[in-house]
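With one protein chain removed, the remaining protein chains of the complex are shown where they sit.
Take a look at subunit A:
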Amino acid sequence: MSGCPGSRTIDFSENTAQEGSETGKRPSQLRQWPIQMHLVSPQAPYFQGKDILLAADCTAFSLGDFHKDYLKGKSIAIACPKLDSDQEIYTEKIKALIDDAKINTLTVMIMQVPCCFGLAQIAKEGAEKATRKIPIKQVVVGLEGNILSEEWI
C-alpha cells in the first residue's frame, strides 16, 4: 500500500452487519445558507454567539447520524483542507467568528485521513490569532462512519 491515504481506494460494501434503524423520518437540522467556508460571512446572524461546527466536506457523507448528533443546535461551515484554495482566508474567518461573531464554541469535525488534520490546524491558528478564547473540540470520523475520538483541544 502506498500513496496518499486520503485518496486510497477502499471498498467496504460487504460491511452490512450494522445496527440501527431505517424507520422514521429524520428532518434536516440545517438552519442556514450558505454553508461553504468561502461563501459564509462571519457577520451572518446565524453565527452570532452560536456553537459552530466546522466540518470537513466528507464527514457529513460518512456519518449516518450527522444531522441528529452533530449538526443539531449548531451553525455550520464546511471546507476541505486538501483541495480548497486560499485557505489563509479560512484562518481569518475563524478569527473573525471568535472575535466578532463571539461564537460560543467551535467543533472541528474531520476524517481520520492525515490531510484532514489540516482543518484542525486552521482552526487552531485562527483561534490563536483571536483575542477572545473559546473551547474548541475535535471530532475524528473513521472512514466507515464511526466516531474515532472526540476531545477538547
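As a convention for this text, a residue touches a chain if its C-beta (ideal position, glycine included) is under 8 Å from a C-beta of that chain, and two chains touch if they have at least 3 such contacts; residues count from 1.
The criterion applied here is as follows: contacts and distances are computed from a predicted model.
Look at the chain that isn't drawn here: its UniProt entry, checked against "PadR family transcriptional regulator", "Cytochrome B", "Iron dicitrate ABC transporter permease" or "Hemerythrin-like domain-containing protein", names it "Hemerythrin-like domain-containing protein". In the complete complex, the residue from A:34, A:73 or A:114 that touches the missing chain is A:73.
Residue A:107 is the one among A:59, A:91 or A:107 that touches the chain not shown.
Where subunit A meets the omitted chain, the residues involved are 51, 73-74, 104-105, 107, 133-135, 137, 151-152.
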